[in-house]
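Removed: one protein chain of the complex. Kept in place: all other protein chains.
Chains here go by letter, A and B, matching the order in which they are written, and residues are numbered from 1 within each.
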Amino acid sequence: MVALEKALVGNRRYWTWIGALLVVIALGVLSYLRQLQFGLGITGLSRDVTWGLYIAQFTFLVGVAASAVVVVLPYYLHNYRAFGKITILGEFLAISAVTMCLLFIFVDMGQPGRVLNVLLYPTPDSIMFWDMVVLSGYLLLNAVIGGITLGAERKDVPPPRWILPVIILSIPWAVSIHTVTAFLYSGLPGRHLWLTALLAPRFLASAFASGPALLILLTMVVRRLARFDPGQEAIQKLSLIVTYTMIINVFFVLMEVFTVFYSQIPEPMSHFQFLFVGLDGHAPLVPWMWASMALAVISLVLLITPRYRANERLLAVACVMVFASLWIDKGMGLIVGGFVPSPLGHVTPYVPTLPEVSITLAIWAVGVLMLTVLYKMALAVREELA
Amino acid sequence: MSDRGLIVGGLVLFLALVTLPLWFNVAAGTTSKLPELTLPEGKDPFGTAEYMRASHMDLLMTWRDEVVRNQERTVVGLDGKTYAKSLTGTCLACHVNRATFCDRCHDYAAVKPTCWECHLEPRPVQRAAQ
Partner (left out) sequence: MSMDRRRFLEVAGLSALVVAGKRGFDALTDGGRAEGATERRPAARWAMVIDLRKCVNDRGCTDCIAACDRAHNVPHFDERAHEVKWIWREPFEKAFADHGSPYTEDAFKSKSLPVLCNHCDNPPCVRVCPVKATWKRDDGIVMMDYHRCIGCRYCMAACPYGARSFNWLDPRPRVKELNPDFPTRTKGVVEMCNFCEERLAKGRAPACVEACGEQALVFGNLHDPGSEVRRLLRTRHAIRRKPELGTGPNVYYLV
């Protein structure tokens, strides 16, 4: 691949970092081998809560992947120059995030050896089939786009013309991955937390808040570690996007809360009760959900006030908060909250087990490793040119 | 060139390592020994021995899909009789010994079919009755 050799040179700090990630990955692989041998019973999942930590990460990360569009669209469609330097970072973030998504689906499968059945017996009725299609397509699109544009940059020539339609295609495609992921949930009868047309819009809003928040943080880190300046304007513009999308996201959540509680229909209410006050004496997610709410409110204060937003230090804090808040809300909150109470009204608490956490960390480490290598390549090419 | 000896030596070593398992087998005298299988009397109503050796898994897979998915449960054998498409009910009624028929050959060929993770051998009493 283009400039892969750039990832093979680095200072001591770089290699320590890579080494640490590899250790986390190795531990996760060991846990996964155990899971393969014993079955998914080694997780905290149960007959009532059939999806948990893995699918929560999957759902959240589809959002991160889709969010590349917030830099790609202004740059390529509106010729917004300030995003010129970070577009490639957004695309590479998307590549790592989609890879993590696919890995999380894979480790969640009870019969991973039969994964090819999805291709052998394609089933257009199933939203999961479409999710596979759009996710792999998105991975391919971004790999092609990132590779071609970086290669052209390295040779200091404009990218070939045929890449532009591909880039344009990637924009609606990004929206589609998160819409289809929302459809996975929102089309199921009898799961009242998910059975809402607002789910897809909510997913998109939270994606376009959490993704750019992460991108801001990443550019700040990269700026410190390498000779690379994304530019003040780019960061400020991104922070504005995070502000608006986070407002929209919270607005959507409040709309949901209104409908559920003003209508007073018991089943939809019961899920919110489980999440925020506990049900039948079980309240494992209550502190998490309130933390998520608090983080959302504080981050909004920091983001909305122009003075705070312009202060990069506070902006970084706000971005961490947005990211954490949505990671809880859209991850464990949404997935586990959708399963409890069960359709029969049983309340089954779910707590991830150690092997489950270790596998999850390992997949994150794979994503971070990919991101490190990809960013290293991109920045090395830039430095060479400078 | 001065490297020649090194390269040739390396290649020889590589070949020796790669073929090591073969030499082990030759030494143990197992290569030419085919597994001894317990064979039933009579002719197989579903095909010749060669066909069965090569394709019994395809036959079983086809039966499996036809029974489970299409409810086509019976098949007329070459002998004109009707049989249930069933590994445990039909095949094992004659091939009564899984251990010295199925397993012995599968071990020899180093394949691990997953049939027995779910399907159970028929009861001995049943066999006697059949």
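To be clear about the criterion, contacts are C-beta pairs under 8 Å (C-beta built on N, C-alpha and C of every residue); 3 or more make two chains touch, one makes a residue touch a chain.
Because the structure is a prediction, the values reported are computed rather than measured.
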Touch with the omitted chain, as defined above, among A:W15, A:F38 or A:F261: A:F38
Which of B:K33, B:R53 or B:R73 contacts the chain that the document leaves out: B:R73
Among A:P160, A:G190 or A:P306, residue touching the chain not depicted: A:G190
Where the missing chain touches subunit A, by residue: 38-41, 44-48, 50-51, 105, 108-112, 114-115, 117-118, 120-121, 123-129, 132, 184-185, 187-191, 338-339, 342-346, 348
Contact set of subunit B toward the excluded chain (per top definition): 64, 68-71, 73, 88, 114, 117-123, 126
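As a convention for this text, only the chains that are shown with their structure count from here on.
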Interchain centroid distance [CA atoms averaged], subunit A/subunit B, Å: 47
